[in-house]
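A single protein chain has been omitted from the complex, and every remaining protein chain is retained in its original position.
So that you can tell them apart, the chains are marked A, B and C in the order they are listed, and the count of residues begins at 1 in each.
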Amino acid sequence: MQTRIPLLVCLISGVIMFAQYFSSLPIAKSIYENILEWWQIIFAFTLFVGVAAFIKTNLKSISQKKETPYRTISLIGLFLMPILALIGGTKIDSPFLWAFENMQAPMQATVFSLLAFFVASASYRGFRARSISASILLVTALIVLIGRVPIAELISESFPKIGFWIQNYPSMSARRAILIGIGLGSMTTALRVILGIERTYLRGN
Amino acid sequence: MFLIVVVSYILSIPFDTQPSPEVQKAFDYIENLPESSVILFSFDHEASSLPEIKPITLALLRHAFRSKAKVVGLSLFAEGTAIGYRMMTKAADEFGLKYGRDYVFLGFKPQHISAILGIGESITRVFPEDYLGNKTDTIPIMRGINNYDDIDMVITIADGDRPAQWIEYGGARYNQQIMAGLTAAMITSYDPYLASGQLYAVVGGLKGAAEYENLYGKRGGGNRGMLAQTSAHFYVIALIIIGNIIYFRGRKQQGRG
Amino acid sequence: MDFGTLIAGILTLAIYTFLYKDNPIYRIAESWLIGLSIGYTLVIFWQTTLVDNLFNPLFGDGKLVMILPLILGLLMFSRFSKKISWMSRIPIAFMIGAGAGVAIPAMLYARTLKQVSASVVPLLGEKGAFNFEALVVVVGLLSTLAYFYFSREHKGIMGKAARLGTYFLMIFFGTTFGYTVMSRMSTFIGRIDFLLTDFLHVIK
Partner (left out) sequence: MWFDGSTLPTLIFSIISFIIVLYTIWSVRSGRKFKIREIPGLNAVEEAVGRATEMGAAILYTPGWGGDIQRPTTIASMNILSKVAEKTAEYDCRLLYPTHDPVIMAVAQEVAREGYARAGYPERFKADDIFYISSSQFGYAAAVDGIISRSKPASIFLLGTFEAESLILAETGNSIGAIQIAGTDSTIQLSFFIVACDYTLIGEELFAASGYLSGNESILSSVKAQDILKILIALFIIISIIWATIDPSSTWWQF
């Protein structure tokens, strides 16, 4: 029962969602709409489960006196947001949004901008013309880097054009092949999941 | 690198840039829209990519408002929510437009695939309330906007794979026209969709924003960063070249030894 | 300068201390960010999904059918009890099944069929001009597909095609690398803009 019921649920919801694609009957649409809505709701619950697990692991390491200050800071931050939302709501000019706009968003953008430095160090250390493949990678990257800044047009009219040509034809064709491959791979995986052959998700309770 | 970027940012000279074909296409579409066309802006990005996203979005929003389009905003990324609202009101205020009549912001919905598909059936069902807590079906602008049939163009502003899902679910299933404002990093991922026509046009990266600003006739964030962008590129190019010189020297010496 | 900008500026600099090396200031900022971001997502999901789409229809409008997703959602919490934790598989199975069912036609149509027919372009244009670009696209596509062909070792013709495929792949990765560098630099410029304009008022 512990695997059969989930497998059955998976099969039914999978077949319904697959079949409705090909139909424009009102009843099909309505079942489909409901499933979509439920899907969203269940997903929100999984998030709460995740947060509960996060709190649990943090409290555990605090009680074991591992990284106590950092863990405590995380937990305070976690509870601060819902408390702010309870006090002042989440609309424009609420303390909740203030915390998001003046603390979370700038920090996230800054962590993101650290990538610029990682890009620089990767270019310096990793980007070597070791082989034909690596050289092709390197040359194309250089063409794009030069071609996509305004100065390129001053050097030569054709520079950006070469860049676009590479991007629109050879580069695009490889990307297209990857897309087709991944499309097929996702399709076969989805089919295995619906048929109950792929059961990885059932593990781990 | 800190120094190079800071100095060139302070200096900042404007460049004239030739618009790329995709940007031109996006611009022409919005420029030639009939009055009261409906454009759906989806803010599908995180707070982290704001520096790139913001100039693109503002350029597109301003242009949409200037073309007298009705703009419906929403977000499929939790973090895009407040940002989307801020940018919409900012652009709308420049034109003296009224919330609820000329534009509306519906807020965020998780589980993007089901949200994209849901809009195809009924947008008020997916978003019963707007961002400010008004009942969606009582908002004036939403009268007559039920699903994709009433939406002329979806513009997804993204730093990830949301446009792919707009294409795969909104586009493939409901024949919705889709345009994207992308961070530069995402541009090549969408080349095949652009080539196959599944994506109408793309405005990509700070360069794309600068080109769009030039077409629109008002320079802003995109242009301001161009010199810093150029010097940063040349810095990276220099690093690559130096790295390779060191590598090949090392290899030569090894070969002799 | 308002208080918000001051805080944002200090936190921005705290993150940049990582460029020197991993240190307590960075770690405090990091922990703070982790906490805030989880809290933020929690609040947004509570409001936009649970309140708007579940509690309001169920308790406000009396839409009883919404009890079902509520039960399915609550089953997720069975994870915390060893005895009944298997029940959390039901909602997961529901989501995965639905996701898989939607994905199959979407993947086959948008990713495969559409892309295949977009690749079919006559090699001779109007007035019999040879369409070189179309040829490049087809050769690139087919040779890259050959690289992703796993049933046979890459030897002989297949090996040559696959080798050609890797070159096309490298062109793609090179282009992507270039654009991504561009993207990352823009983000950094954006932060510098914040520091110089809003925080330090060097630029007006």
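One rule holds in what follows: a residue touches a chain if its C-beta (ideal position, glycine included) is under 8 Å from a C-beta of that chain, and two chains touch if they have at least 3 such contacts.
For clarity, every value in this text was computed on a predicted model and none was experimentally measured.
> Write down which of C:Leu11, C:Val43 or C:Leu145 is the residue touching the left-out chain.
Spelled out, the listed residue whose C-beta touches the missing chain is C:Leu145.
> Residue-wise, where is chain C in contact with the chain that is not depicted?
Listed in rising order, the touching residues are 22, 27, 30, 33-34, 37-38, 41, 79, 92, 95-96, 99-100, 104-105, 108-109, 112-114, 116-117, 119-124, 134, 138, 141-142, 145, 148-154, 169, 172-174, 176-177, 180, 184.
> Spell out the interface residues on chain A facing the chain that's missing from view.
21-25, 46-47, 49-50, 53-54, 57, 60, 107-108, 111-112, 114-115, 118-119, 121-123, 125-127, 137, 175, 178, 180-182, 184-193, 197-198, 200-201, 203-205
> Using the document's contact rule, name the residues of chain B that touch the chain not shown here.
46, 48, 159-161, 185-186, 188-189
To be clear about the criterion, only the chains that are shown with their structure count from here on.
> As a quick test, compute the distance in whole Å between the mean CA positions of chain A and chain C.
3
> Measuring centre to centre with CA averages, how many angstrom lie between chain A and chain B?
17
> Note the residues in chain A that touch 2 or more other chains, in rising order.
Correct list: 21, 36-37, 39-40, 43-44, 100-101, 104, 108-109, 111-113, 116-117, 119, 123, 138, 141-142, 145, 148, 167-168, 171-172, 175-176, 179.
> Return the residues of chain C touching two or more other chains; collapse runs of consecutive numbers into ranges.
40-41, 44-45, 49, 53, 99, 102, 107, 110-111, 115, 118, 172, 175-176, 179-182, 184-185, 187-188, 190-191 - these are the residues of chain C that touch more than one other chain.
> Tell me, which parts of chain A touch chain C in their complex?
Chain A reaches chain C through residues 2-3, 5-7, 9-19, 21-22, 34-49, 51-52, 54, 69-71, 73-82, 85, 90, 96, 98-104, 106-119, 123, 132-134, 136-145, 148, 166-184, 186-187, 189-191, 193-194, 201-202, 205.
> Going by the contact rule set out above, which residues of chain C touch chain B in the complex?
Spelled out, the residues of chain C in touch with chain B are 40-41, 44-45, 48-49, 52-53, 56, 99, 102, 106-107, 109-111, 114-115, 117-118, 172, 175-176, 179-193, 196, 202-203.
> Using the touch definition up top, name the residues of chain A that touch chain B in the complex.
Touching chain B from chain A are residues 21, 29, 32-33, 36-37, 39-40, 43-44, 91-92, 97, 100-101, 104-105, 108-109, 111-113, 116-117, 119-120, 123-125, 127-130, 138, 141-142, 145-146, 148-151, 153, 160, 164, 167-168, 171-172, 175-176, 179.
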